[in-house]
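Note that this complex is displayed minus one protein chain, with the remaining chains in position.
Up next, chain A:
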Amino acid sequence: MTAPTALVDVAASTRRRRPSAKLRASRIAYAFLLPFIVVFTLTIVVPLGYALVISFFKKQLIGGTVFVGIDNYVRALGDTLLHDGVLRVLLFFVVQVPIMLLIAVLAALAIDSGRLAGSRIVRIGLFLPYAVPAVVAALMWGYIFGGRFGLAGQVFGFFGVPAPDFLGPGLMLGSVGNIVTWSFVGYNMLIFYAALRSIPEEVYEAAAIDGAGEFRKAWSIKLPALRPALTLALIFSVIGSLQLFNEPSILQALRPSVITTNYTPNLYAYSLSFMGGQTNYAAAIAVLLGGLTVVIAYVVQLGVARRDRFV
């Protein structure tokens, strides 16, 4: 007699308890998430929303703030100064990013091969520049490249040749690319290296049994395994290139006529906002630039995904 009752009781209590346990679990989950949600909302969602809102207004010295709809966006689409900047960072992306990623992949493969003496030191050494703040890096390279008394000038002078003007109009973008490459090779190398470390040992053993050498292994196992990491690194690089700001901003102080106010879109938005008080237009540019970044990142991802299907 008592047993069924007890069973019913247990069943009833579990039925009761299950949802409440679930609720409690999700409550706990949200409690853990709360700090993130709060910070994310305050530092990402709110500023983004604010930028979007103010991009539909226009503040004038004469006339104050008025709602102008999409005027700022229309203006941006026809703004040749902005176009110059966008084309410049796209060129930067097309040239600098492949070089940087190639170096990073080669470095990751070399370190992962296990045949590199002192690979730990190489790994840390390559990564170290990433720990140097961009501002410091730009200042340092600015000194190295600096015309008459910079390190490059001294080295060239030692050989009796005049140093090329690294910060001149012709080479400036290349010099910026050099600084960015120096800073980010180690970071990307680490992403790739982590991906390589996640390849199971068994795959290599199987390959070894099939008679594959190190190069064959690199080509047929390691490189395909790097594809997701490559996508990730590419997307980071898309963002980094389009948002280029720190390096040109620092070098501007050294070469004001080479790095103009619209050298990169971000620099342009900054000048508009902080020198010209055109915060609304700058916000529209920022929103457009964000949109462009998303589009390019999506195309990159699609491209890589489509290739995946053919494999």
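The definition used in the following text is that a residue touches a chain if its C-beta (ideal position, glycine included) is under 8 Å from a C-beta of that chain, and two chains touch if they have at least 3 such contacts; residues count from 1.
Basically, contacts and distances are computed from a predicted model.
Q: Not counting the visible chains, the remaining one has a UniProt entry; which protein name from "RNA polymerase sigma factor", "Fumarate hydratase C-terminal domain-containing protein", "SufD family Fe-S cluster assembly protein" or "Sugar ABC transporter substrate-binding protein" does it give?
A: "Sugar ABC transporter substrate-binding protein"
Q: Any idea which of A:I62, A:A117 or A:V161 touches the chain not displayed?
A: A:I62
Q: Write down which of A:G49, A:G277 or A:G291 is the residue touching the left-out chain.
A: For the chain that is not drawn, the touching residue is A:G277.
Q: Touching residues of chain A against the unshown chain: what are they?
A: Listed in rising order, the touching residues are 60-63, 143, 146-149, 169, 252-258, 260-262, 271, 274-278.
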